[in-house]
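Here the complex is missing one protein chain, while the rest keep their positions.
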Amino acid sequence: MPKNDHRKQRKTLLTSPGTLTYVGEQTNFKTLIKRIEYNESFYQEEVASTLEACTIHKVEGAQPHVTWLNVTGIHESNVIESLGRLYHLHPLLLEDVMNTLQKPKIETYEDGHLYVTLKMIHGHEDAQKSAWGEHISLILGRDYLISFQEEHSGDIFLPVIERLKASVGKTRRHGADYLLYALMDVIVDHYFITLERLGDQLEDMEDTVIGNKISGSLEALYTLKREVTFIRKYIWPLREMVSTLIRPDAPLVSKRVFPYFRDILDHTIQLVDNLDTYRELVASLVEVQLSAVSNRMNSVMKTLTIFSAIFMPLTFIVGVYGMNFRYMPELENPNGYYATWGIMVLITFGMIVYFRWKKWL
Amino acid sequence: MPKNDHRKQRKTLLTSPGTLTYVGEQTNFKTLIKRIEYNESFYQEEVASTLEACTIHKVEGAQPHVTWLNVTGIHESNVIESLGRLYHLHPLLLEDVMNTLQKPKIETYEDGHLYVTLKMIHGHEDAQKSAWGEHISLILGRDYLISFQEEHSGDIFLPVIERLKASVGKTRRHGADYLLYALMDVIVDHYFITLERLGDQLEDMEDTVIGNKISGSLEALYTLKREVTFIRKYIWPLREMVSTLIRPDAPLVSKRVFPYFRDILDHTIQLVDNLDTYRELVASLVEVQLSAVSNRMNSVMKTLTIFSAIFMPLTFIVGVYGMNFRYMPELENPNGYYATWGIMVLITFGMIVYFRWKKWL
Amino acid sequence: MPKNDHRKQRKTLLTSPGTLTYVGEQTNFKTLIKRIEYNESFYQEEVASTLEACTIHKVEGAQPHVTWLNVTGIHESNVIESLGRLYHLHPLLLEDVMNTLQKPKIETYEDGHLYVTLKMIHGHEDAQKSAWGEHISLILGRDYLISFQEEHSGDIFLPVIERLKASVGKTRRHGADYLLYALMDVIVDHYFITLERLGDQLEDMEDTVIGNKISGSLEALYTLKREVTFIRKYIWPLREMVSTLIRPDAPLVSKRVFPYFRDILDHTIQLVDNLDTYRELVASLVEVQLSAVSNRMNSVMKTLTIFSAIFMPLTFIVGVYGMNFRYMPELENPNGYYATWGIMVLITFGMIVYFRWKKWL
Amino acid sequence: MPKNDHRKQRKTLLTSPGTLTYVGEQTNFKTLIKRIEYNESFYQEEVASTLEACTIHKVEGAQPHVTWLNVTGIHESNVIESLGRLYHLHPLLLEDVMNTLQKPKIETYEDGHLYVTLKMIHGHEDAQKSAWGEHISLILGRDYLISFQEEHSGDIFLPVIERLKASVGKTRRHGADYLLYALMDVIVDHYFITLERLGDQLEDMEDTVIGNKISGSLEALYTLKREVTFIRKYIWPLREMVSTLIRPDAPLVSKRVFPYFRDILDHTIQLVDNLDTYRELVASLVEVQLSAVSNRMNSVMKTLTIFSAIFMPLTFIVGVYGMNFRYMPELENPNGYYATWGIMVLITFGMIVYFRWKKWL
Partner (left out) sequence: MPKNDHRKQRKTLLTSPGTLTYVGEQTNFKTLIKRIEYNESFYQEEVASTLEACTIHKVEGAQPHVTWLNVTGIHESNVIESLGRLYHLHPLLLEDVMNTLQKPKIETYEDGHLYVTLKMIHGHEDAQKSAWGEHISLILGRDYLISFQEEHSGDIFLPVIERLKASVGKTRRHGADYLLYALMDVIVDHYFITLERLGDQLEDMEDTVIGNKISGSLEALYTLKREVTFIRKYIWPLREMVSTLIRPDAPLVSKRVFPYFRDILDHTIQLVDNLDTYRELVASLVEVQLSAVSNRMNSVMKTLTIFSAIFMPLTFIVGVYGMNFRYMPELENPNGYYATWGIMVLITFGMIVYFRWKKWL
């Protein structure tokens, strides 16, 4: 998660409500709108060159079909505004489409559409650097769906487009509600990839901490905890969001599609569950690490104490016989030197026995 | 948050209920009442010189409009009381208007008005000093709104007045309920500025603690935690307050304005969410810091132990040959001195190898 | 809170249910019953000499009025029992009136009265000693109220009696339900005084811990936490108790008095809120204190290590030239002594540079 | 709580549901069944010699009365089974009667009886050893009650039998529901005795830890926490159990008896409340203890450092003048020895001043 996210919000403050402001990274590519129309018997796809080409075709006598506007780029407020006018979207909805700091949420509008926003988590090639959450918005109408992506390098919904094109599968047979499911499924599936990376990191930390190789582990544990905390914030709201979608009185989602959303709910619960386990295990590892440092200090102190306890008496003794008193009978004794050695060996031995008994050696 | 806030409450204790007592900082400016009236077709603003000028104009045949009494100063109990009489406000409501220690809350009165109180957080220029919460009260009637601010240096609602004057925008087209939203939005927007400051401080702490530069970090972490705790107490009640405002049976807020309050709700949730993350990260940093101190102590102890383990045996040996025994064969040996040096070099070398092997060096 | 409170309960164990047992401090004063009758047009007060004088006067044709029996002393079971018979009080209610260990609670009896028990917290002059909670019981009937206090030294409800006597204020105009509010308000107001004392103690602790003057702070922190914990237990149940009183279907409390109880609810929430903040801050201070001790130990160890690292090599060197070998060329050298000093100064200087570089100095 | 409780469960695993298995301590006394019948006008008690004598007497025209089967011993599965057949008890209910590991719970059976199981906590004479929970089962029917106790040394319900025999009190005037209350009250009253013991232990721990006499306190704190945890598990379910008993639609408990069960509910809440306080205070004491150990270590290290800082320089100086260089001018100086002492006294004095200034002395 970019460190200074909290600074972007400022752009939107103290302006008139509904003022459209893009707060993400500065970008300057042109917004791309792909219009896809399909039902069980036909599929067509075109890049919408003009905004008018984005309106739903209401050809008389035509068979019912799903229109999907797949918009890439949320930084051009005039494009967003024009789309909003075409589909009667509330200014505050459009504000949220452009506000990359908006938390995941679902909102029902009385004009007959539903607004879902969530984050696509992109992992970095470099496992060291943290992931970032692309701001995704999905608007579901009776027979249309509008999706907004933040970035233009690679369409994250490509797998769904492929499936639509390829054959008349489940997606083609169902309506716009199933399409909403399919797009959310792509995003939720990507969360598992991020989770896998975090799980790998946690296991590395376990090996490091328990294997006592701890230099630098503090930073790593903190960074891991930080990332788990942030990703959890993206995933946590999904539980309630999906539950809202499959309430018995949900107007835009048909009962046939409920099992699919329930599957996403299932996955979301599992994700949060795993993140919580990670969080708990990280907390335990911090404790284990603290304890390990204490243990090691203990062993250092023992070493020091044993050295001191052996050599301090010995140094004292040799100091005694290094004194220059004129009358020191021991010094004259021809065996004095050897006797002194004998005493010193005895002391050393005694100390070793003592520390063995104390289990320090 | 001023440290001795808890001492101010005393003034209001054991008095008869409804006794009006100002407990904030002593001030002596004169209360300022600005009366603004507007609808889609007209806007007029005057400073209400007499209290009677504060009554809503009920001119026969006049077009419906919104009256906003923007009161600055809550320390003159007689002014507050007179306003209370004019608008049939409950004595306990007036007590809460003047009680700067009152927590944010919403209350519905059966006389057909709504009482909202919350805090405007003012940041200090000096980032070191903590913010303070100005006590704000908002009373919403069918076609009027009364706002109370504590301080007279700068009207916090100026941006809204500017928008009202400037053109016939959303604020002019809606009723008093939208005005309530607009004023609350100004206050909530300011919370993000405080949050940004806290976020910056947290990142500084992260750099300090993880970068091992920890002198003084304890105080700073505690102060940060303290500030997060206090600000959270101001923001937390807003969730339920706004939810109350947009209940289906809310009498004074029209459905058209619901999306706007939902937007505030959204921001409130995000604020609390971020504060909780900050709190959690501060707690983790305290642990990291504790662990870092332990690590450093460990390294200090190793240094000491290595010095002792090398020099204690050496000092013992030179002590041995400093003894004055008459019969010590080694002393007579012409190579004794060099042999002793050889042994000492060997011991030093052995110790270094031993500590290398123990990974202490 | 008296330390051995948990031992008093024993007196009430294994007796027949409804057995009246006083478990508080042994006292031997005579129970005092003050009977006060009032309405908007009259006020009279007398000490009820006989128990029969306690019955509500049901004089034919008399104007409706409130009767308040203000009982001081709950240790004489025969008095309590007689009162119970007069007012048809349940034996278990009487048991709770006398049981000073009873937690605050509210109970509705089908005979048409309401039982409220809570604690009056008395602070000690000596801020060092902890407060104690006087056991208060309040029984609200249709047109009467019976209050029970534990102690006879000073009537805690005196301010209310003064207001009643002084003039025809709110209390005189309302019924027995408002009197209940007025008495509870007195008690809740006293909580703020205790809270103020705790707040002062917490700020002292902050200064002590952060200012590094920590001798004895452990005990103080624990004692503070203990007191916060106990007082919280007295205040916490009040939230639900007052909420019960102002439920739409509450039989004995009129709608007119609801705002007043809502005010108490407000204060209770604020009290619990503050106590929780205190608790959290105390927990943080304990951590800060632990961390501060570690920091100080670190600095002690560094001092020791620096001394050792400088003097151990020096002592070794002077030991070398204190050896008595016959052939030690350096000893004969006329500049040997000065050269040795030179080397020792160099080593000292080198060590100082090393520890500077390690940021230990 | 016996340490290896978790091992007993195994006996009941993987058998057919409803298989009756006694898992408690091996015992071999004969099950004792006391049959007591009473109403307001008569009381009779006999030891039921045959199982048939256990059936409720349905004599024609007899006055309604309560039959209480007071069974001591739950280890003979054939006796339990026969009783089960007589009273139409579900096999799983019988399984729970014999399963001493069953947690406290309440269960309503459609055949018109109620099953309550809870634990009687017996304290050990020896305060050091932990209490044990006797498995008690109570079955309430329309006009009968069956109680099961685990142990035969002393009937825990004796006080109730005494009251029944002694006079026509509340117990005789009410039905079987009041008897259920009376038996549960005996058990709950005993919990307070255990709580008192824990409270005494906690206060001893406080004195020990704060008074710095900490040898062995770790074990004691852990044991105390362990015991609080286990006893809490026995008491916690009672809250919901009693609440279930006094639900407005409870079929077997009459409204007249509700206040009595509410009294038990009250006591249960107080018990859990106190246990939670104990738990919290034990946790705080662990922290205080950890902090106290750190403080003490700090003082040990200071002592060591002061000794080292004073004697290392002195030992170095005397080492210098113990060198054997031929040319050392100071040695020839007649005042050299005294000058050296002067310098050493100065250094010592300087060190003491330095450590005073550092507040280490």
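Letters are used for the chains, namely A, B, C and D, taken in the order the chains are written, and counting of residues starts over at 1 for each.
Assume contacts are C-beta pairs under 8 Å (C-beta built on N, C-alpha and C of every residue); 3 or more make two chains touch, one makes a residue touch a chain.
Treat the numbers as computed from the prediction; the structure is a model and nothing was measured.
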item: Neighbouring shown chains of the undisplayed chain, as defined at the top; value: A, D
item: Given A:Leu86, A:Val186, A:Ile246 or A:Ile352, the one touching the chain that is not displayed; value: A:Val186
item: Given D:Val47, D:Val300 or D:Leu361, the one touching the chain that is not displayed; value: D:Val300
item: Residue of A:Ala53, A:Val320 or A:Leu346 touching the missing chain in the full complex; value: A:Val320
item: Contact partner of the left-out chain, one of A:Asp111, A:Asp273 or A:Glu332; value: A:Asp273
item: Missing-partner contacts on chain A, residue numbers; value: 159, 163, 169-170, 181-182, 185-186, 189-190, 192-193, 195-196, 199-200, 203, 206, 210, 259-260, 262-263, 266, 269-270, 273-274, 277, 280-281, 284-285, 287-288, 290-292, 294-295, 297-298, 301-302, 304-305, 308-309, 312-313, 315-316, 319-320, 322-328, 360
item: Residues of chain D in contact with the chain not shown; value: 3-4, 6-7, 9-10, 13-14, 16-18, 90, 92, 95-96, 101-103, 105, 107, 109, 214, 218-219, 221-222, 225-226, 229-230, 233, 286, 289-290, 293-294, 296-297, 300-301, 303-304, 307-308, 311-312, 314-315, 318-319, 321-324, 328, 330-337, 340
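Keep in mind that, in the parts below, only the chains that are shown with their structure count from here on.
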item: Chains touching both chain A and chain D; value: none
item: Interface numbering overlap (same over half, different under half) for chain A and chain B; value: different
item: Turn needed to bring chain C onto chain D - CA fit, degrees, nearest 5; value: 70
item: Per-residue overlap in chain A, given as positions that touch at least 2 other chains; value: 322
item: Arrangement of touching chains [line / ring / star / complete / other]; value: line
item: Touch relationships between chains, expressed as pairs; value: A-B, B-C, C-D
